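Below is one structure, written out as structure tokens; the observations come after it.
For this depiction, one protein chain was excluded, whereas all remaining protein chains were kept in their positions.
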Amino acid sequence: MKRSDGRKPDELRPVVIKAGVVPNANGSAMVQMGRTIAIAAVYGPREMFPRHKKIPDRAALETVYALVPFSTTDRARPGPSRRSKEICLVIREALEPAIFLEEFPKTCINVYIDIIQADAGTRTAAINAASVALADAGIPMRDLVTSVAAGKVGKDIVLDIDMTEEDITKCDLPIACMLREKKITLLQMDGDLPVKDVKEAMKLAIKSCEELYKKQKEALKERWVKK
Amino acid sequence: MKRSDGRKPDELRPVVIKAGVVPNANGSAMVQMGRTIAIAAVYGPREMFPRHKKIPDRAALETVYALVPFSTTDRARPGPSRRSKEICLVIREALEPAIFLEEFPKTCINVYIDIIQADAGTRTAAINAASVALADAGIPMRDLVTSVAAGKVGKDIVLDIDMTEEDITKCDLPIACMLREKKITLLQMDGDLPVKDVKEAMKLAIKSCEELYKKQKEALKERWVKK
Amino acid sequence: MKRSDGRKPDELRPVVIKAGVVPNANGSAMVQMGRTIAIAAVYGPREMFPRHKKIPDRAALETVYALVPFSTTDRARPGPSRRSKEICLVIREALEPAIFLEEFPKTCINVYIDIIQADAGTRTAAINAASVALADAGIPMRDLVTSVAAGKVGKDIVLDIDMTEEDITKCDLPIACMLREKKITLLQMDGDLPVKDVKEAMKLAIKSCEELYKKQKEALKERWVKK
Amino acid sequence: MMLQNQYILNLASKGLRIDKRKQDEFRKTEVEKNPIDKAEGSARVRMGKTDVLVGVKMEVGEPFPDKQDEGTLIVNAEFSPLASPKFETGPPREDAIELARVVDRGIRESGAIDTKKLCIKKGEKVWMVFIDIQILNHDGNLMDAAALAAITALLGTKIPEYDGKMVNHEKRTKKLHVLFKPVPVTTVKIAGNMFVDPCLDEENIMGARLTVTTKDDGNMCSLQKGGSEPLVMEEIEKALDLAVEKGKELRKLVG
Amino acid sequence: MMLQNQYILNLASKGLRIDKRKQDEFRKTEVEKNPIDKAEGSARVRMGKTDVLVGVKMEVGEPFPDKQDEGTLIVNAEFSPLASPKFETGPPREDAIELARVVDRGIRESGAIDTKKLCIKKGEKVWMVFIDIQILNHDGNLMDAAALAAITALLGTKIPEYDGKMVNHEKRTKKLHVLFKPVPVTTVKIAGNMFVDPCLDEENIMGARLTVTTKDDGNMCSLQKGGSEPLVMEEIEKALDLAVEKGKELRKLVG
Partner (left out) sequence: MMLQNQYILNLASKGLRIDKRKQDEFRKTEVEKNPIDKAEGSARVRMGKTDVLVGVKMEVGEPFPDKQDEGTLIVNAEFSPLASPKFETGPPREDAIELARVVDRGIRESGAIDTKKLCIKKGEKVWMVFIDIQILNHDGNLMDAAALAAITALLGTKIPEYDGKMVNHEKRTKKLHVLFKPVPVTTVKIAGNMFVDPCLDEENIMGARLTVTTKDDGNMCSLQKGGSEPLVMEEIEKALDLAVEKGKELRKLVG
């Protein structure tokens, strides 16, 4: 089976990960998956404002995901959409299990993610970037969170689809996991798929996360060396 | 004189009133007048938030009236309109005189009313429902507030007009009162009417409130029995 | 050189200034420059709300500039626009240097300006009115702030252009100054102009402020006499 | 403040007022016609220290789907923070919305404007008449001042030229046809007595308010009760009668 | 509160529930068809004390530029403050948006509605199908209740007449063509065990949630994990299997 850009079904798009790209932030990272580019910056743990939102026994994690207006084929209107608000929510829940939030009670950890180019897979790129940015900020974590999406083109389960494949895929199944303990922190699916395919897609996606996980760690290592 | 649905001029539409329809609320009621259906829920007296809105010597009464999107012939956009904001205001002022607000200083009593079907007379149905819901919540009241609207079709003052009569009525005069002491707590009118007709319409409307008042009390009685 | 309304290049439109036009305000003024009419009202120094916006060592100055809906040829939608928000900012910065803000720490001084008729030069009229209103409110000032705009029609630098000249002017250069010490507190320019013309326009505009300054002081004197 | 309120209440219980007016006496009311020439029509009403400016603008737009051959009236009120220390910047407050809607209903229900005459091309283009109420100083009874200014502004409104593409606001030829002069009279109840045209100090302590709009023929076109105290039938009838009587006087000022 | 939470956790660790249900047992579920006749279609679902009303309205509008020959589906959820002491007035909350989007995807991805059949005139006019979710009482598992009500409302929807200019909502002739019945089943993980149809007390302490929407043919059309704890593969597979099995039962209620 041949994919539009010549990749094998289980082959990811070319990946570039770089930590420490936003000097003002406590931690930051850029993740490029094909043409999709996400930049994540972490501020905190810092004082929670407004104060009534403080959580007594742990840090609050706040995530903002935004498409930059010129990142998409048709200009994206600035400001949150319903889609982006849902993505903020699932990204937050994807990251939360990995962070020792209980170590910073009453504070807030802010993760801001700007998608500066969107070519499918923006939420997975966002999670990969956010996870590296959190580690770069020195926030104690159980594991990095790694994310990739599976699809199905023809009879094949394929990984990390790009925009040219979006019209022909039978499903979009993004997943995020903490690989060390094989724990899944994000799982969504849109499509029309038999149960066995869903299970296969999940397993394939998790397996492919290993490659990304390695690149995440390399990016952090490179950053430490420079520091 | 014959009305489009065969009613006599001073005849109300069929009325159903039921208390205790929203389990989560401290008090609640459903009022159906013809096809118009209002559900009211009362929460409180509870802590006022934000705090700077606390009133030192009495409870604040907050009313929200909303048309559910599918309640109207053309879909109603969610969120408050200028019309609904005005109705919130007049409903609040219609209920306030009946409540011993001074017994709960610094607190807030919230009355939420959703119109799930709108066929004219939504504010009167809303007041009738809110009044029963307040009593159901055990909030001490001087009297129930009862409300009905008068109109004029041809030469006749008519009561409780529905949507088919809305186009031909010469006025819409909603009124709310505490019957025990004949006190009027809401009075509005749109139309073009001689003074004597205005006076006649008011009197007829107040008289017809007695029937509604009885049904309100019955609904509460039925609810107490169940409790 | 002949201007559309017969004025000389360095001639201002007829000016009327009146202090004390809004009885509720601590200070107020109306400035009419040609057909442009600005009303300014000052409230304060008063308590800052919300409290977290208090400035420990000086008063905060807040300015609101608004076009009244019927002030313009095409109706202006109520509510702030990007244009009006920028004008609020530059007006605030134009007034700040003139006020002894440090005398009223933690308080707020509010300047509200409604343009009830707009015929070019609204920001300069607004500043002239605000400045008189501040003095009328008895707020201690280093000097009044006086403002006028220069333009260029044909080969001539002209002052205080009206709307009929707006289409033919090569630039719009509003300036505000404290005349006593020749200090410039507002300077903007849009256009396409050689450096030497910019310098000439600035100097001409400052010079013409003297006439306005006199009228501002007269308006205040007249007001004191009445008081 | 508290002391002054008590003083006004004491006076009111005897039928007296802080500014020595009679119960049925309006403050000095001045109507200025067309002060804003950029507007298609405008009026400024000063009622004591209350100062309200109303402007009318006309634009071309599409009709409502259920009223294909009718122009539209839009009444909007801005409570500029300039006019009172209690007003704040932000979206219209509840009371500003109520004011706009009461003025709107007075004009609409009286049939003052024949909206069918505002149709340019059925189903496609109609005149939109924007009536904007701007408060310049708030010293009570904004309803009466605003409604008076609104009908005066409409009476002075001239329709701009429209060539099928652009509205030329600088050229206004025909007068807007106004059929009736709806005029409101607001009566408040304080300490058991009824008073017309409340000033702000009176409004602050009033129990209830009734605004009654009458037409030239004495018919009523709008009622609006306000305030958190009830009224009894006699009080309402009193307010209705006052509205007919005082409405005639105010109507003369409109011209 | 804390004590009750601890009690529910203890029960859950043994596979037991506060209301004595089995792990794979839904609460009593009642489906009322077309309670709101002003809507083109409507349904009310009561799942224990959870009470959700869904109405469908159809209007005519323009197609999206990239889908010139397709009608549009719009799913919207309002968490009315009437339904819970925790809901507030204001713009939709994060959870209301998530609810609407999960219901939307279930319907859209299953192909339940053939949007091409909703095209009136290519590139110009199409039907817009508004599916509005209104919560009347929140006692947990809004997702399943809302999605069930939504598909039931669609199945009962009749298309109003349209004469090219106006929609006549009083005359509805043709039934909306619905091809599939997507039905969601939500499973939560508490204390290491999996439970379907959580009540609110269970939701408050759950670690993770998985909502799985299946079609008539057993295919899956939507997954949505929620909650801030992770799941392992076996737990997910358990939830998938439960969704197929319980989905069949729920589908019977839809009619």
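By written order: A, B, C, D and E. Residues from 1 in each chain.
Here is the rule we go by: contacts are C-beta pairs under 8 Å (C-beta built on N, C-alpha and C of every residue); 3 or more make two chains touch, one makes a residue touch a chain.
Treat the numbers as computed from the prediction; the structure is a model and nothing was measured.
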| item | value |
| --- | --- |
| Which of C:I17, C:V158, C:L193 or C:L220 contacts the chain that the document leaves out | C:L193 |
| Residue among C:R35, C:K54, C:K106 or C:K183 touching the omitted chain | C:K183 |
| Where the unshown chain meets subunit A, residue by residue | 22-25, 28, 35, 37, 39-41, 43, 46, 64, 66, 68-75, 78-79, 110, 112-114, 116-119 |
| Missing-chain contacts mapped onto subunit C | 82-83, 85-86, 88-90, 92-93, 96-97, 173, 177-178, 182-195, 198-199, 202-203, 206 |
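In this text, only the chains that are shown with their structure count from here on.
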| item | value |
| --- | --- |
| Angular offset of subunit D relative to subunit E [C-alpha, multiple of 5 degrees] | 120 |
| Reference subunit C; chain at largest CA-centroid distance | E |
| Subunit B and subunit C, separation of their C-alpha mean positions in angstrom | 51 |
| Subunit B and subunit D: spacing of chain centres that average the CA atoms, whole Å | 27 |
